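One protein chain omitted, others in place.
On to chain A.
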């Protein structure tokens, strides 16, 4: 019977909460062989992480409860093992890496100590663990491994931290590595490096990888087979190519259809008088130059996408345009007036025209205000826009416009899903009838299917109301579907600026080409071709 390395049979997991029993995983089965990579694909709330937590025995019980099924590792059921033997499995036979390596590394111990602990917890002696930790740090590509062992997690970059996590997980050469969204928080070029490292290590050790992701591109790049989960149930499984080419379940079809980057690119708009002209905008923080002279024009109803990796200065640009931070020098002409020089009274008027939608609607919406209060607060601040008698009708109108309904007015943000919350944030921005909305990673935290809906909503607002957008994003396929012009930034400078077609089809700069090459395509055949091209270059 024990022909599979890992076999999950009819697993069900439920959580006992104050509002009742939540069945997070319902009767799912899948298997995984040595040397193979299986992807679990699903959106938030699909239960994809819960099943892997059950394999690792990481579910807190209570409130969690495994209500049925088996998890067989080489034919032995992990769920009925004695506690001591079960603990021995973790780290030695199965290891795990997580989405956010900064919070998953202990901040008060050196990374060397943490890697050594992975070994000493299973009986390796100290000297041998030290030597092995050094070797592992070198193997995963941390520069200057000897000195890096004595550093703390906060002294590394995001990609390096994930490499440290991988070194720690692979210390005892486990048979199975579970990777829970391992590259979601990383920049695209770093993501490609980390995924390549995982594959190399898999070939070296012959381990199986179970990768949990929401990203079809990641699936296409690394997985052999994929299982698709929706609302706790496994709706489809098969090889990556079969599932992509010939999806059976409507949910899988919806997911594949929603993957961004396939639509028609926008044709360039006719040149008219720009609404915003930014010239040589600079911002320094102490000795650090966050923005080193950025210039661009924005026309009414145009979408300018600002793309770049972390540290490129794209969020700083948004903050100084909104005067949330003071620019160091430069100018930004808004309808002929330099908004960098505006005083408090002029800024107050400017706020009506310039609005922002932030990345995380959970944080940007005050949890103690109802939707009605959140949206109508704009008119409390700018009372001349609308007489109070009309507020309710207008809030209802705005909610309908963003795809919600008047019945949502009395509810609080926590009663909505992530995508709905972002719609509320957009309705709030629209309340002032702005001419320009700056979106800072406004769809990054959303599930793919929701992302597509929000992008469609923004595009519709752009067309019908002539609102211009500055759309800050790291996700290139989303940009491709939505932008008119694209500005690529790196280290505080503009690397390339052109129409969406120019940038995506004939990128001039090496950095833009690298960014595009690192992006993952959801089509496994296209991705395989990319990969072949990349290997040839290397």
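Note that in this section a contact is a pair of C-beta atoms (placed from the backbone, for glycine too) under 8 Å apart; a residue touches a chain by one contact, two chains touch by 3 or more; residues count from 1.
Just so we're on the same page, contacts and distances are computed from a predicted model.
**Student:** If you look up the hidden chain in UniProt, what protein name do you find among "CidA/LrgA family protein", "Multifunctional fusion protein", "Acyl carrier protein" or "ABC transporter permease"?
**Tutor:** Looking only at the record, the undisplayed chain corresponds to "ABC transporter permease".
**Student:** Out of A:121, A:369 or A:517, point to the residue that touches the absent chain in the complete complex.
**Tutor:** Touching the chain that is not displayed is residue A:121.
**Student:** From the listed residues A:12, A:90 or A:252, report the one that touches the chain absent from this view.
**Tutor:** A:90
**Student:** Check the options A:8, A:28, A:41 or A:56 and report the residue that touches the missing chain.
**Tutor:** A:56
**Student:** What residue numbers in chain A mark contact with the hidden partner chain?
**Tutor:** 56-58, 87-92, 95-96, 98, 100, 103-109, 117-118, 121-122, 152, 154, 165, 168-169
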